[in-house]
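Shown here: the complex without one of its protein chains, the others still in place.
Naming follows writing order (A, B, C, D and E), and every chain is counted from residue 1.
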Amino acid sequence: MRPSGRTPEQPRDIRITRQFTRHAEGSVLVEFGDTKVICTASVENKVPPFLRGQGQGWITAEYGMLPRSTGSRMGREAARGKQGGRTVEIQRLIGRSLRAAVDMKALGEHSITIDCDVIQADGGTRTAAITGGCVALVDALNFLVKEGRLKTSPLKQMIAAFSVGVYKGTPVLDLDYPEDSEAETDMNVIMTDKGGFIEIQGTAEGAPFEQEELDGMLKLAKLGINQLFEAQKAALAG
Amino acid sequence: MRPSGRTPEQPRDIRITRQFTRHAEGSVLVEFGDTKVICTASVENKVPPFLRGQGQGWITAEYGMLPRSTGSRMGREAARGKQGGRTVEIQRLIGRSLRAAVDMKALGEHSITIDCDVIQADGGTRTAAITGGCVALVDALNFLVKEGRLKTSPLKQMIAAFSVGVYKGTPVLDLDYPEDSEAETDMNVIMTDKGGFIEIQGTAEGAPFEQEELDGMLKLAKLGINQLFEAQKAALAG
Amino acid sequence: MRPSGRTPEQPRDIRITRQFTRHAEGSVLVEFGDTKVICTASVENKVPPFLRGQGQGWITAEYGMLPRSTGSRMGREAARGKQGGRTVEIQRLIGRSLRAAVDMKALGEHSITIDCDVIQADGGTRTAAITGGCVALVDALNFLVKEGRLKTSPLKQMIAAFSVGVYKGTPVLDLDYPEDSEAETDMNVIMTDKGGFIEIQGTAEGAPFEQEELDGMLKLAKLGINQLFEAQKAALAG
Amino acid sequence: MRPSGRTPEQPRDIRITRQFTRHAEGSVLVEFGDTKVICTASVENKVPPFLRGQGQGWITAEYGMLPRSTGSRMGREAARGKQGGRTVEIQRLIGRSLRAAVDMKALGEHSITIDCDVIQADGGTRTAAITGGCVALVDALNFLVKEGRLKTSPLKQMIAAFSVGVYKGTPVLDLDYPEDSEAETDMNVIMTDKGGFIEIQGTAEGAPFEQEELDGMLKLAKLGINQLFEAQKAALAG
Amino acid sequence: MRPSGRTPEQPRDIRITRQFTRHAEGSVLVEFGDTKVICTASVENKVPPFLRGQGQGWITAEYGMLPRSTGSRMGREAARGKQGGRTVEIQRLIGRSLRAAVDMKALGEHSITIDCDVIQADGGTRTAAITGGCVALVDALNFLVKEGRLKTSPLKQMIAAFSVGVYKGTPVLDLDYPEDSEAETDMNVIMTDKGGFIEIQGTAEGAPFEQEELDGMLKLAKLGINQLFEAQKAALAG
Partner (left out) sequence: MRPSGRTPEQPRDIRITRQFTRHAEGSVLVEFGDTKVICTASVENKVPPFLRGQGQGWITAEYGMLPRSTGSRMGREAARGKQGGRTVEIQRLIGRSLRAAVDMKALGEHSITIDCDVIQADGGTRTAAITGGCVALVDALNFLVKEGRLKTSPLKQMIAAFSVGVYKGTPVLDLDYPEDSEAETDMNVIMTDKGGFIEIQGTAEGAPFEQEELDGMLKLAKLGINQLFEAQKAALAG
């Protein structure tokens, strides 16, 4: 039933490659099937003005798509002189989600910026970015420990995300672009490895969705996200 | 337990005043307690470039806050030269939500812009904007009928929204600012008057939230939003 | 002769409502007939860089129109990414005018920003903004006294403004939009309650104007503005 | 009494040099003493969108200062990414003033842009720009006639401008920078060569000004501006 | 003598990988040692306004660096709201160079945009971008032939580029970052596979350079660039 031939609860192939580029304190290529995102974590020894002198750290995220990561070329945001609404919405979501992974007090006065740049898009770029960005974040936190700037990692919990949706009347996991563009409902679910929800964003694209469909999607999400935690763990062990 | 003395399932006073200003095709002042938003609906006889020639209409929204709608003055976005990320995120949510109210084919090649300008903020501006914006939208659709530009109103269903959250461990409805700034979880629920969900956005501000809390919040939201539909109906009958 | 049926020297109904919104140190709704402007005064404990360390204060103004305050919707300046020329011109006029009300040395190192946001426009928005803004300013100065940050109010004099013009050959006071768009000459006159001029801006829209017409307009302005001082006084006594 | 040793009614040396640069349809260097402004008039065979198809023309103006036209270097507006408020205010004044010189219907569907670029500033740049810009405009209108695109020049009247002010209690004509920065009142007067007023902008910089001072300044302005019309005439005859 | 242990005339390892991403008509990952640039070529069926109706095509280029492609994080240009001067300079160079590869008349009314996005930087990003961009361009031209939109490829010649410089007194080929940041002279040489120069940009970073040094650098460049043409050929044959 799904264009890719997957079963409803079957995600795409997940690949997480650490140390993908060499300069960043954390650098990950995350692939959810044909969706490919470079996530880097950059550490700075200072915090934004609104946090100065409070003895706590900050984590923020920025998101971008290469102009030809998509089927037809999108104008380059740097050339147009501003980030689009979708970009702003996504990078705020990534930042909020990844802040939940870390104890800000324990991080001390350090900032970490997670840059998520999509080099190839096929649906699910924001969930891939959160999942891969969390691995890059862990590497950056470990870098701070290794450098002696922190005694122990301030990581509280891992964060991962999947999209779920209602496609042709059936809840499905990890929508690719052909599904995403036709789904009746699209929901992004961000969870911790302890089983709690960090964020849920569900949108009816066509008809409204009902409680039952919501329950079905959340069930799929929980099962799927557990596989992401496995993939993160394997990558970090590698 | 709530700073305002309300019970968990008790919303603030809801007031919807139509014809608040005189130029717009729909003009509403919506008040959720001390949160006050002017929502106007403006009709144009054209559609954006990406829809031209397809025989369908478009609905979009813009959101702004007067600089001193808040406790301390915020810089004016027009003077700073760009809309902030929060503004962009909110106006995209309002636009998506209100498009669900209307049959775009039946609207024909008309655009309706819903401007939501907050003149006083006390939490819940986006849910107030959606709820009041829908009434302004209905007035604008009726204007098109009255002017003979449409035969019948293309309204499919009413849309309304409430925030719910977990405050000091208890799910509560319609958070005001003191609650909002301390809540563990904050969720915006947008529904149709037929009982379906249009959008759910739930965010853990502190600890993650569990399925049970989610269920509790959604239950409150459903009960509360029904009262909003009553208030919309009363205003439109007025 | 006037579209509204008013006599040449007759202003529209003037209403000044204090404490219109609750957060600002001064908050006024000013109405010149159907022209309605929210004027708030916001106090900050610092001055712009060019005044630092000089022991004096600063007053500045910003102006905006809600997109649908006018007959057809104007693009939102925040979305377009810059303030238009008319906006800039008006907010500079308001700022200059209101600075004349206050002894900057006596104000000390405080800044006051007057935000004037037009919610409904029918001509004369800038004169209404100056007149209402001055009342908001007085409230903000009194707030500083009440808070113990100043010993006495640094108010030197009240400021108010009316437009005058030559409409169908006759000087008239307080032009509304139908008059404004057809007037041969349009002049904004800003005065102190001691009878001096703070600013005069007269523009020939069609034919040039002569000394005699200028004299006629200024005479009307003086008479009219005295009524504004009465209205300000009544509001402040209220 | 005046820093320059001039009498109150004595303007600075006025020089108007036509054909100052070679590409523009009108190109004038205007000098009011040490204030030097290049005014060019550029003709285009089209009008702005809001005038299309109405069979009439348009005149607009832009103003700029070279970064080091002033005593200390001002940031370049092109580099800062926007024109400052003062620039916007001045170029709108120049445009309004020069539109009064021309019969827009007779101009047909042509646009003329007057660019006024200050290469050295010593007070009075806007009045110099209007006075020199009018000469460049006349040359551009004559160019249209010479090219056969218009039968006769649509010039209705000449426009010129002087600043007047109250300096140390005395009304004076054509303020230079040392006077301008200390004057109690500063007024720009724009007139036609038939003796009518096009625009009057008077601002109290310190104390308010009285009717008597206003009358004194306007009297000086009228006498002075007549000398500008002589200078324009001589330049155009040259 | 060189930090990398290379001989003066020895380039880094060159790798050109075609079909690196799947959406673009041409997509190449080019690597000059640790410098890695994704070059995509995007075809559109239209030309910019200044070329419309002239029966010829256009090629343009855009350049960007991922924020953490460098040793310390650079601010994202999209977030800052404009492209920096270095970016603009580089993308103009790439565009000019690659236009030399193609017969614009034979290209017909098609535009091709070459996007060069640096994912890892170690010196020489602009020469890598030109060399890899030319391969992506060839693929895009062949796509137009394969699609039947052109009969034959309008490719005139291949273009490739190397940097040369004077490092510690000796001319060297293909500077990496440690060399680049200390070189006395840095020169980018862009050539055709027929041996002509397309562009030479040589800059003395410290002491001026002499004719003899120039000759030495150009000699190295010619030899080196021939190896790039071999690499391009091998990639296109692959």
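What we mean here is this: a residue touches a chain if its C-beta (ideal position, glycine included) is under 8 Å from a C-beta of that chain, and two chains touch if they have at least 3 such contacts.
Please read all numbers here as calculations on a predicted model, not as lab measurements.
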Contacts of the hidden chain among displayed chains: D, E
Chain not shown: contacting residue from D:Arg68, D:Arg86 or D:Lys105: D:Arg68
Residues from chain E at the interface with the omitted partner, ascending: 82, 85-86, 88-89, 91-92, 96, 100, 187, 191-192, 194-204, 207-211, 214, 218
Absent-chain interface as seen on chain D, which is shown: 21-24, 27, 34, 36, 38, 40, 42, 44, 62, 64, 66-73, 76-79, 81-83, 87, 113, 115, 117, 119-121
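The rule is simple: only the chains that are shown with their structure count from here on.
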Copies chain C and chain D touch via same or different residues, half shared test: same
Centre-to-centre distance between chain E and chain B (centres being mean Cα positions), rounded to whole Å: 50
Two or more partner chains touched - positions in chain E: 81-82
Full enumeration of touching chain pairs: A-B, A-E, B-C, C-D
